[in-house]
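Note that one protein chain of the assembly has been removed; the remaining protein chains are unaltered in position.
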Amino acid sequence: MTERNGERFRGWEYLLFAAAAVLTLLLSVCVGSVGIPFRTTISVIWRGIWGLEQPAGTAPAILLTSRLPRVLAVMLVGASLSLCGGAMQGLLKNPLADGSTLGVSSGASLGAVIAIAFGITIPGLPFAGTMVMAMVFAFCSLLIILGLAYKLDFSLSTNTIILIGVIFSMFASSVMSIVITFSGEHLRSITFWTMGSLQGSSYLNVLVLLFALLLFGGVILLHARELNAFAIGEENARHVGVNVRRVKLIILIAVSGLIGVCVSIGGTIAFVGLVTPHMVRMLVGPNHKRLLPASIFGGSIFLMLSDLIARTLLNPKELPIGVVTSIIGAVAFVFIYGSARKGR
Amino acid sequence: MKLKKLLAILFAALLLVSFVKTPAADDSFTVTDMAGREVTFEKPVEKAVALTASDCEIIFALGAEEALVGRGEYCDYPAEVFDIPSLTSGANTNIEQILALEPEVVFLSMMAQTQEQVDQLEKAGVRVVVSDAQDIEGTYTAINLIGQVMGKQTEADQIIDSMKAVFDEIKENPIPGEKTIYFEVSPLQWGLWTAGTGTFMNEVAEMMGLKNCFGDVAGWAAISEEQVLERNPDYIMTITMYFGEGPTPEEEIMARPGWENVTAVKDQNILNLPNNELSRPAPRLAEGAQLLYDFVVESEAAVALAPAA
Partner (left out) sequence: MLTVRNLSVSYGDLTILKDVSFDLTPGEWLMIVGPNGAGKSTLINAIVGGAPARGSVRFEGREIRSMKPQQVARSIGVLAQSHAVGYSFSVEEVVRLGRYAYAPTIFSGHRGEEEAIRKALEETGLYEQRHQNVLTLSGGELQRTFLAQTFCQDPRLLMLDEPTNHLDLVYQKQVFELIQAWRRREDRAVISVVHDLSMARAYGTRALLLDHGQVVVDGTMEEVFSDEILNRVYGMDVRAWMGRMLAQWKEA
């Protein structure tokens, strides 16, 4: 029976990753643009959890309504994007696959921009219009990109799919520019939106993200074995009895759903989904039963730290979080591409 | 800052000198634009293009809009500007499109346009006048400059005088009590941006005795929500546009969780100036300053009355 545990995540490994994530969370909550003593921070959060009377001053407002929901949203977005990246890299057997390299994020952005520009809303549910549009566009983008890739090169080789992803990204950006040109008065809010920000995330956003991660992330986690099969080879997956078409569709829906929710709340945050699964793979190996849970933790840690840098480096100014992840991500991208070509 | 002001005054002086030197015999005259370039005209301009929104506003304020044959795509004030053919601007500027209109002069700002574009236009025989006002003093220079070129010197002087009158009135009666203001350029939903030093909003705030919460930030910048809560402004001015659906920008700010203890929110001291009144070097700066000043004065009066009531 010890053999069986060898494949799954061991209990202590979960504990280790979870402890690292919780420590990062604590660090992110304690350190911020406004310096608040550690004791005050802990006391405010403790009182906040139990609904006790808060001390006077700005600390409770800063911690409970600004910093904490933002850090939680960052944590969940990081976990979601990283999980999606890990799933895509397995499904397509392609180490460079990710929402941003495949153009899914651009597609989702396009959906959101259209929703903002044409004022598409769902009555009673602010933000839902943007979110649903982002999800639908993310899924359609994936279908278009994969459809084109299959048409041009059935083996879905790394080069073809990345090339098509980049082309699609550019296409989506141009369409976005056209939409923005026609949007007239909504222009300013769209311009700011495309820069991406998790600032001002509310607890409602956090709940939506958590729900999406539980639902779509749960679906992805349940398909860890199938993803292993795909990562070894799609033909082999069919031979061992994987329902290739159905599983692919399910994973793609889950991934676009999750990316759509993340993009509609935080804008496009590049490279998290690409880089973290790689770092995690070096630690725990390619088996998705271990890789996926570890990616969830790894992605949340990576993005929380990036956000921490974004919030504090140029205090009181903020850097866009995407800038920080892209700088780290670009360096890692070159490194990964280099080692992938050497055949690892 | 000081250096900029000094330069602006120097330019103004130069302009004056060049004006005086202009021989009265023929109609030709030479102006020095805000990039320090000397441009000579045979006669007042009858066909002009303005790529920058502020230049467009100035031309309208001068009453010289008849001569305007083209305008930059982002020129949006006053409403009549939309009757004038729109041109791409900034990095997408289409030189051919401009040349096709056969203007005698193109007004532009080096903030948005490039030196190459200027060179191209001049090579094609079109005069280029650069207006790059960074502060109110510079705005006077720009108005004066454009007034000269368009042959509307008297109108320019009138506009500058009336602007000065408004600002002087405000300067003479500053808001007492070290009140602070936070300028919101982008709302929380898209990530907060504010206007710091070197912006018209900051200059106007200082003029009326208000302290900009983010005086330690230069230009427009993204800032943390927590910093706003910590700095607890007495006033908030937002420039967010309202599209007629959902909460207004003021309501949206007041409804933000955690902001209920910010003084400006508690006292409902939030003003929305969504039409670039305080973002452009144009005559409307005075209007914007007046609106903000009146709002603060009224709010202060209401607070002063409240304890008595």
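Details
Labels A and B are assigned to the chains in the order they are written; within every chain, residues are numbered from 1.
In this text, contacts are C-beta pairs under 8 Å (C-beta built on N, C-alpha and C of every residue); 3 or more make two chains touch, one makes a residue touch a chain.
Fair warning: this is a prediction, and the values are worked out from it, not measured in the lab.
Among the chains on display, the ones the left-out chain touches in the entire complex are A. Considering the full assembly, A:Val240 is the residue among A:Leu23, A:Leu52, A:Leu207 or A:Val240 that touches the omitted chain. Checked against the full complex, the one of A:Leu148, A:Leu215 or A:Ile232 touching the unshown chain is A:Ile232.
Interface residues of subunit A with the unshown chain, by the touch rule above, are 1, 3-4, 7, 90, 93-95, 221-226, 228-229, 231-233, 235-244, 281, 285-287, 289, 343-344.
The rule we apply is simple: only the chains that are shown with their structure count from here on.
Looking at the complex, you find that subunit B touches subunit A at residues 186-193, 214, 216-217, 221-227, 229-230, 232, 240-241, 243, 245-246, 256-261. Across the complex, subunit B is touched by residues 32-34, 58, 61-62, 64-67, 70, 119, 121, 126, 185-186, 188-189, 192-193, 195-197, 199-200, 202-203, 311, 315-320 of subunit A.
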